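Left out: one protein chain. Kept in place: all the others.
The letters A, B and C name the chains in turn, as written, and every chain counts its residues from 1.
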C-alpha cells in the first residue's frame, strides 16, 4: 500500500514508526497509509525552514512572485489530477473539487501581487530634516495546520502569501486526505522554490504540539473545529507566537417574505448540500420570516431536493459524495435522530441513502428538517453534514437575534429584494461574512476570510489583505542625517 | 488627604475599601491616596461601557471625530495644569512632561482623521452582478492598562483611537501617578463624549484580572514590563480576547567611526537621561565600533554630562527628576553596583546625587559606565534609570549581533554618515523601531509603535495605522440582487 | 460705500482703478464695491505666493496641519458672522449658509489629516540591495477660481488641502459676493499661516487670464459654468499647468413605482429649491417611471410646495432667498416661459412671487413644471433657479437613457426600495455622483467631488483623496548604496 511521507528540505521522506490508514470514503475501504511524524521529523522540517529563511527573505519580492506565477500555471495544468486525488480521499465530486482548487489558485494569484502588497508607508519631514517609513518584514518560519475538508484550498489560503512575504513554511495537513496537499506542495517546489522554503509534515497531535511550542516557529495559522482552534490559539500565544485560529460555524440564512423564492431555494441547495455540508461556510439553517414564507420555502425545497444524487466521487453526475469517515456518518445520523426526537419534522430524510454499488461508502443523503427550534442540540451544534434545518421566526429582528445568540459567527445570508433590510442586516449582524442573496459569502481572494465570535480567534483574518499583515512584522525607521557631510565639503578631508 | 476615585459612566466615584498612597517622588512624601477598585467596581465600569456601546457605535465616525477635535483643544488649553499633575506624582520636569503631552495630543489628532482611516475596501463585480466590500466595525468594550512612566501619553496611545473607531473604553492607569490620567479623561468627557464611553478605574492586580477575564471586554492593550505583558497576553487570549502587550526594552545605539561625534553625544544625553531613563525607548547602551570611537565617545560624554542637573520637578531648570519610588531608586543603584563589581568602569557616578532641599526625594544622577560586556547582569536586564552603558565592539557586524542576541527588540539606533551602513542596519537588525542618527526613534502618531522579540506580544502595533485594525473587526459583505425586481417591471403593480 | 480689496502677502490692499458694485439680492440694492485686480495686482499676489513657497514647503506636514486645526476652530467661532456675510451678498437663508459653511469646515478637517494623506509608498528590495519609494511633493503656487453660489464652501474645497500639502495659493473668488470669502481667508491668516501662503485677489477675466498664463502658477482649480470651465481647462493646459475645471449640471432623479413617495417628495423639495436652485448639485429634473408614479408625485409635490416661503435672507423662517442678480431672475423666468410655450404644464408658478417689503429683491418662487420633454430648451439647459421639472418615462431603462444622453453628468439619484434597481442604476449610469434615495449626493469631505461628461474637465476630482494627488507631484526615488563603506571598514582610512 502506498505510504505518504513528508516533504522536508525539498525531499520526500517517510518516517514509518507510526502509520495511519487513509480511506476512500466512497467505498469505505482504506487505500493508502500516511506516516505520522515524530517530534524529530517535525524538528527537521523546522530546521530546514530555518536554514532556508535568510536567503529567501533577501530574495526581492518581485522574484518571489515569479515562483507564484509559475505555481499558478502548474496548478492549472494539473487540475484534473489534483481533483482526482481530492475525490479519492475526501469523496468530493469533480466539479466540487474543481471549485475548491479554483478558489485556491485565486490565492496564488493574489500572492503574485506581493510587490504591491508589501509596500510600506513613507513620510518625508516628520520633523525638520527627519524622514520616517514603515516596512513589513517576514517573520521567519511559520506553520499552517489544516483540516480535511479542503485539502487543496485551505493550505493555499496560507502558504502562498506567507512565502511570497518572505517567510518559510511548515504545513501540517489533515491526515485524512493528505495526498492532494502533498502533490500541490511538490508543484510549488517544481515552480522553482528553493529547498526548505515549503515543508509538509503529516501527523497528529504530536506533530502539532511541536509546531505550537518550538521557538523557531513565529506564527501559526489554523483552520478546524472551535475546541481545537481555542487550544491552538492559547497554546501558540502562550509560547510567544502570533496565531490566527479559525473554528466552527453554524451559518444561517434569513428568508424574507419578499425574497425571490425560487432563487433562494436554488441557492440554498448548493450551499447546504454541496460537499456534503462539510464546509465551515455551509448554510445549515434557514430562518424563514413568517409562516407563509416558511411554508413556501419548505415546499419548494422538498421539490427541488428530489432529484439530488449522492454517490461516489468517481461519477461526475453526482451532486455530492460521502462524508469523510464512518464515525462522522454516524454522528450526522445521530443529529438527525435527535432533531426528530426533539420534535422537529424530517421533511426529506437522507439517513439511509441507497448508493448502489458503493454500499460500504460513508453516505448521507440530503436531509431537510422543519420546525427546528433554538433549544435543540441539532441547532446548537455544528452538524457538518448534508442537513438543512428550517427555523421559523415572526420577524426579521427575531431571526437576527437567533443568529447573534449563537456561539458561532462565521457566515450568514439574507434573501430579500429590499435594500433597507439588506443594509440593516449587514450593518448589525454579529457575523464576519455576510451575504445578501449570496448563501456562501466566502470573500474573494483579494478580500479576507474570517468569522466573528467563537468562529475565529485572532485579530487578523485569513488570506487577502489581512494575511499580508499577519505574515509580516512592522518595522518603523526614523532617519536624520547630520549636517556637515560631503555636501558642505567639511568631510572632504575626512578623517585625517 | 485627597482621594483619587474612579470615572464610571460620566461620574467620579470612590470605592474606599482599599487605598494606596500616592507619593511625590521629588520630596519622597505621600501626597494623595488612590482608591483601589474592587471586582464590583470594575464590573460597574464595564457595564457602563457596555450600555454606552450601541449608541456610540451608531454615531457616524465624522461625529465621533468632532469630540476628538474638541479634546485636542482642551488638552492644549490645560497643558500647564496637566504637566504640573504629572510632575507632582511622577517627578518629570515641565519640559519633559510637555513633550509627553505633546506626543499624546498627536494621537488625538490622528484620531480626528477617523472617517478616512475607517474606510473599507469596495469591489464592484467580484463576479457577474456581484459586489463585495469589507468594513471595519468596532469591537465593543475594550480595555487599556497603562504604566506609571507616561501617565498622559500612553493612555492617549489607546483610547482616542479605540473610541474614535466606535468602541467604549475602560482604562486602568498606574496607581503610582493616576491624577493626570484622570484629569485628562475628564477633559474628554467635557469635550462632549457621552457618559460611559470612557471609564477609568484605579486599581491593582484585582482590577486587572477582571479586565482580562470579563466576557464583555473584547480587547486589551497593555504597556508595562515584559513578565507582566506576557501574563496579560496569554491570559487575555485564553479568555478569547484580542490583545497587544508591550513590554521591556534595552535599546542600543551603535556609534560608527564616521559618526558626527558631537551630534551623537548630544543626542545620547537626552535619550539616556531624559525622564531619568524611565522610558521604554530610553537609549541605555551605546556600542562603539572600534576603540578610537569608544574613547572619543566616552570622553565627550563625560564632558557633556558634567552640567546635567537632577532635581525636583518643580524647578524647570533641572534636566531630569527623581525616579518613581524609593524601591526603584535602590534597584537602579544595585545595577550600578553590580556593573562595577563585574568589572565595568563607572566613569560618571550618579549613585548619590546631592539635591539640596529635597534630600528625601528618589534621585539618581546621570551615570556613565564604560567597558560593559554582554555577560553582565546590568547589560542583560532593563535598568529603567539614568544610566548609560558603553560596550565596545570590533566591527559593526559584532555590534549588530549583540543587539540581535538580546531578548528585547524595542528600539535601536545607529550613528553614521554612511548610507550603506544605515541601510544594512535598518534592513537586518531584529528590532521594531530603528533610528538612523535618531536615538529615540519613537514613530510619529501617524505611524505605529511596536518592538520585536520579547518587547511586544501581538500582531499589531500600538497607535497609528495598526491601532485602527486592532480596535476594529473586519466584516466582509458579498451582495447579489435577484433579477426581476422593480426595474424589469414585475412589481409595477405593487402594492395594489 | 465699503470697498473690498485684495489679500496679498498678509495685508489687505485695494487697487481701485476698476470697481464693481456688490448687491444685496434680497433688496436689489448695491451695498458695497469690489476692487477688480489689475494684471499688476495679480502678479504681486503670485510673487508673494512664490516667495512664501520655499519655507512653507519645508514646514513639516504635521506643523502645517496645526494651522488647519486652528482654522477649523476659528470658522466655528465666527460661523454666525460668516453666514450673515453670505446672506447679505448671496441671499442665502441662515440655515442654508450654515449648511454650506459646515461642508466647508469638513474640508478643513480633512486637511488636518494631511500627514497621513501625504504618505508615499516604500519598497524595500526592488532589486538586490535596492530600495525605491515615491513621495508626493507640493507643486508651488496654485490658483483657485470660484463661483458666486458657494462663496464659503467652494474655496474651502480647494485651498485648505492645497496649502496643507505645502503649496501656496492665489484665490480669485466671485466678484458678486466676495466678502465672506475674504473674511474666511483672513481667519486662516489669523490661524497662524505665514504671510503670502494664502492670497485673495478680486477681479474678472483680466485677473483670471493672468492666473491661466503666468509661469509661476502650477495648477488651477475652477468651479463655474461649462463654457468657462472648458476655456479655463484648455488655456491652463496649453500653458503647461495642470487643471481641474468643474462646470454645469442637470441633475435628474428617477422616481420608481416602488419608491417611498412621501420620502421622495420631502427630499426633492430641499434638493430642488434649497438655495433657490443655485447649486451645481441641485435636483432640477424628476423622471417618474410610469404615469401612476408621475401623477402621485406631482400631486404630492404640489401639496408639499404650498407652504414654501421665499424671501429675504434676514428672515430665518424663509425656506430660500432671492437669486443672485436681476439678470439671472429674468433668465429663470424666461426658462419657465419657454417650457410653458413648449407645451409643458406649469403646476406651481413662482414667476411672480410676492415678497412683501422686499419688492426690489431678485425673487423667484418655487416652480413645478410637469410634462416636460427632452426636446425642450428648459430641459436641455441648466436653469440654476428654483424650478423642478417632471419628465415621464415608461421604464427605468428609458429614464436612464435620458440621463446618459444629457451633456452633463454631475449628480443623479434614484428613489426605490429595490436593491437590484439601485445597483443597476449606480453601476451603469454615466454620472459621477450617484444617490440612492439621496437627492443631493454630494460626497462627504473624505471622498471626492466630481461629475462626468461635460460637468468636469480633468482626471482628478475636487477635494478628498483626489485633491491630495492633484495638489502634489509624484517623485520616485531609487536607491542603492555602494559596498565597501564604513561598515566594511574600507573607508576607515578614507581618503588619505
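The working rule: a contact is a pair of C-beta atoms (placed from the backbone, for glycine too) under 8 Å apart; a residue touches a chain by one contact, two chains touch by 3 or more.
Small disclaimer: the values here were computed from a predicted structure and weren't measured.
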{"item": "Option from A:84, A:315, A:404 or A:427 whose C-beta touches the chain left out", "value": "A:427"}
{"item": "Contact residue for the chain not shown (choose from C:3, C:402 or C:444)", "value": "C:444"}
{"item": "Touching residues on chain B - with respect to the absent chain", "value": "58, 60-62, 115, 118-128, 133-135, 137, 416-420, 422, 436, 491, 493-495"}
{"item": "Absent-chain interface as seen on chain C, which is shown", "value": "121, 123, 126-127, 130, 132-134, 230, 233-234, 237-238, 240, 242, 259-260, 263, 417, 422, 426, 431-438, 441-444, 446-450, 452, 454, 457-461, 465-466, 469-470, 473-485, 491, 494-495"}
{"item": "Chain not shown, touching residues in chain A", "value": "62, 65, 69, 72-73, 106, 109-110, 112-113, 115-117, 119, 124, 129, 131, 256-258, 290, 395-397, 416-421, 423-424, 427, 444, 446, 479, 481-483, 485-487, 489, 491-492"}
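To be clear about the criterion, only the chains that are shown with their structure count from here on.
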{"item": "Distance from chain B to chain A - Cα centre to Cα centre, in angstrom", "value": "36"}
{"item": "Rounded Å distance, chain A centre to chain C centre (Cα mean)", "value": "48"}
{"item": "Rounded Å distance, chain B centre to chain C centre (Cα mean)", "value": "42"}
{"item": "Shared interface positions of chain A, touching two or more other chains", "value": "121, 123, 126-127, 133-134, 417, 422, 436, 494-495"}
